[in-house]
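Everything on this sheet refers to the single structure shown next.
Every protein chain but one is kept in place in this view of the complex.
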Amino acid sequence: MTDKPVVLVANRGEIAMRIIAAARRIGASPVLAASTADADSPAARAADRVIVIGAAPANQSYLRPEQVAQAAVHAGAAVVHPGYGFLSEQPKLCELLEEEGIAFAGPRPETLRAVGDKGSAREVAIAAGVPVAAGVEIADVSNVVHLGEQIGYPLLIKAIHGGGGRGIRLVTNPEELQTLAPQAAAEAEAAFGNGALYVERYYGKARHVEVQVFGDGFGRAWIFGDRDCSVQRRHQKLIEECPAPNLTDARRKVLHDSSRALVEALKYRGAGTVEFLVDTETEDVVFLEVNARIQVEHPVTEEAFGVDLVAAQLRLALGQDPELPEVGPVPPAAVIELRINAEDPEADFMPNSGTISKLSWPRGPGIRIDTQIEEGYKFPPYYDSLMAKLIVRAHNRDAAVAAIRQAARNTTIEGLKTTLSMHDFVLSHPDFIAGAVPTSWFGPTWEARKENNA
Amino acid sequence: MTDKPVVLVANRGEIAMRIIAAARRIGASPVLAASTADADSPAARAADRVIVIGAAPANQSYLRPEQVAQAAVHAGAAVVHPGYGFLSEQPKLCELLEEEGIAFAGPRPETLRAVGDKGSAREVAIAAGVPVAAGVEIADVSNVVHLGEQIGYPLLIKAIHGGGGRGIRLVTNPEELQTLAPQAAAEAEAAFGNGALYVERYYGKARHVEVQVFGDGFGRAWIFGDRDCSVQRRHQKLIEECPAPNLTDARRKVLHDSSRALVEALKYRGAGTVEFLVDTETEDVVFLEVNARIQVEHPVTEEAFGVDLVAAQLRLALGQDPELPEVGPVPPAAVIELRINAEDPEADFMPNSGTISKLSWPRGPGIRIDTQIEEGYKFPPYYDSLMAKLIVRAHNRDAAVAAIRQAARNTTIEGLKTTLSMHDFVLSHPDFIAGAVPTSWFGPTWEARKENNA
Amino acid sequence: MAEQPSWQDLLDLVAQLNESNFESAAVSYGNISVTLSNSDTFVGGAAAPVAVAPVAAALAAGTPVLTPAAAAAPAAPATPAGETIDAPMIGVFYRRPSPGADAFAQPGDRVEADTTIGIIEIMKLMNPIAAGKAGVLGEFLAQDAQAVEFGTPLVIIDTNA
Partner (left out) sequence: MAEQPSWQDLLDLVAQLNESNFESAAVSYGNISVTLSNSDTFVGGAAAPVAVAPVAAALAAGTPVLTPAAAAAPAAPATPAGETIDAPMIGVFYRRPSPGADAFAQPGDRVEADTTIGIIEIMKLMNPIAAGKAGVLGEFLAQDAQAVEFGTPLVIIDTNA
């Protein structure tokens, strides 16, 4: 036994590698809680010890709070880091650990509950003075036209207890509203056991901009700038960058100040993200949600500001100073991240698995690779398709775009289909190069490319 | 054949890997000119092609300008990058390439000559208004006492045409000066074929601070801050950092302004370094020399300012915009580099070679590894002992010191002796942590440690 | 593949390789694979020996009750010969319903698929563990009150007896 604190890594893939690296940075001993499919993964080899918590399917392993908590007890863990996805925003894991006196590298359970539901998150945001989309709950689905007048068109009908885009309807006029509201209520009732709906202003050409926050749990807030994540396909982020390009000082101030107010109001603990829509047709900026975890795209912020957010999470959870600096609103660098997924962009982004037969990464200053894959690694079919994140930092956005385009071209991954070719298309596109595309940009642009080539 | 320009990499080891990465970043094709010992090295595998230029001993391969030039012709190279050491500051290679219409990624031959000799470098510096140590040539070795009065004690007697520390004598009073001057003249005559000497003010507790410069060859100068390289053993740098700690704004301005003046005066082309002594006992700052090449420690500057100096060298040599930003005098980060050498610090830093049996690097934000070694690599006995450079960036110096200390502890290199334990000693020492040790600090401090442990 | 080599064939091969001069060897035949090394730096066919390393480290670090992770992987060499009943979840394995009580089952007992052979406690929840197959129990591989992982072999079972 050593007297190093043990960090239980309750995740897999690249974020497991990342947490292991952070554990080593703070002098802790990383132990991996893995499914049988990952018991011999690169992350397993990088950890000091591996505890098999269940079978390959995530719902028999990574999604089981009691199994993860049991592994933490077995490991003698001082802290559990849940990564993103899986149990990262589940109050249950946090509570089980609290009972065992083990720290959770994330917000308190009550924070997770407060921001975990769209309705309550919106209330929290409003209370903290964060701008939200004009919206109102539907009291009576047969009497909705006055709500449309109040909010303006186009608008969205959303299920209050919904998620994943289900039950959402786009409405452009009063007749549609009258017809679609009862349908949406029935669908929400069927899908979520609750037919409650609200209507909300719809922004068809908005950007997705988010603010990286960190709280000490007692009301102190750090703001680490913003990220633009507008290159999305079906709400899945493909490319992220820090800082968000072409953002006026005034808008940036609204985003940062609101996020700070929210962290302070929640006495938020650890790393989190406040997501916003930034409209490109009006001056509107509206709150979307709080992601109460470290995010996939955290490296662009780390590289832009020169900080280690995951190490800060672990330090805070261990009762230490998170060792984070106060920084200005705009970082001294421009950073872009590509998500390289095991998907075939020529076949509707169909995921695929297989053995990595050849792998070669670009090298050089400002290039960072967060990944779990290596030559010979069998990319498993059980989990999400993220293979690697390629992150490049440069002195301004133009240089960063040029550098990451070349870095992507200097990346070789053989053995399965990847999204690298799609990235080359985006990084070479004048709209992306100009900066600040809306979230609605990628889908039709990518489809049009195929038509143009046909 | 492709229409990519070919970059001939006329070096080996980590800097060969670094140049290959830069070539790929600018979309060029890297070809390695290697000795037989390196024909199957990691750099050889990373290059598009390898040309064997001679036998393992450097004086039969890497030190032969005509063989390197011939390889450039064979390769159809557009540019040759000489790295550091070897032929990097030899006008001959540059001239041979000029005859063939091949670019040299370095200064013009006349610049190499102007700064290659101590005496002429000093003249150039004085002409550009760069502060130099009080010094004067000895006209008559039997009549020197008045020179001592003029300059002050302690002083150094130096051979004008010397190098490598030979022929240098420390003098503390007039009697010593009178005795030692004729001896030094005889030794210089024997060693360099020329007995010319000069005397110069000696600074016993000075720091080594250098300025990273870049010139477009037509008088435009970029200044990329400063580096402190004062942790040295027998004039060999062990640890470098950017920015130099505890430097007043006034001193920093003197260093940067003088370096800029020198670049403008020389119409300097490409990357270079202006080295200074910064005294800790007086306010004196004096010019040491110009290193007309990329230096081993260039990564600390790259990471601090977010630039790629090697790519900039290649772009400039190819007639392109070097794509470098104008930056402020102090970078927005603190960066430290450790040189990990294949030397045994417990045995007077004796170099050793052998097979790397196990290798594991730290990972995480702000960590950069420049190296050619990998597991199974046979570290050859023919060349210098530099195995790897571990570079860590953080938001301030305290964080950088803590982060690189932990990164060094998370580095595993087995199979031969390395200087990692020495680095842990330095990084844990209160003097280093406080910052700004003089160059005379390491030697006695390291020796005292051994005595304390005995 | 015409016929699978028997377990004995495999042991013979290991014996043969053990007498050989090879620093390392990796042999695979159908879904059988053997990877051996005399060297602690073996990185060819990396999977098996490397995976064992952290386990060895964990054991050396004084965590004897936890069955090593790699042992749970199908092809790992530490898996005992013969059929076993394996832990269906991570937790603490108990052979008795309460301290001092009789064990649920003993070596030599005949069990059916639904016979309880022990309990796994996970976060204070007690989960009875059924044999899952009929046969005669052999040696218990997991001790009473031992921390087990998913796949840790609990007890040998002879399904032909």
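Each chain carries a letter (A, B and C) given by its place in the written order, and its residues are counted from 1.
Convention: a contact is a pair of C-beta atoms (placed from the backbone, for glycine too) under 8 Å apart; a residue touches a chain by one contact, two chains touch by 3 or more.
These numbers come from a predicted model, not from an experiment.
Of the candidate positions B:R49, B:R220, B:K253 or B:R449, contact with the hidden chain is made by B:R49.
In the full complex, the hidden chain is touched by subunit B at residues 1-2, 34, 36, 39-40, 44-45, 47-55, 61, 66-67, 69-71, 73-74, 96, 355, 357, 375-376, 378.
The rule is short, and it goes like this: only the chains that are shown with their structure count from here on.
The chain with its Cα centre farthest from the Cα centre of subunit C is B. Pairwise, the chains sharing the most contacting C-beta pairs are A-B. Centroids of subunit A and subunit C (each the mean of its C-alpha atoms) stand 39 Å apart. Averaged C-alpha coordinates give centres for subunit A and subunit B that are 43 Å from one another. Measuring from the averaged C-alpha position of subunit B to that of subunit C gives a distance of 57 Å. Under the contact definition stated at the top, not a single residue of subunit B touches 2 or more other chains.
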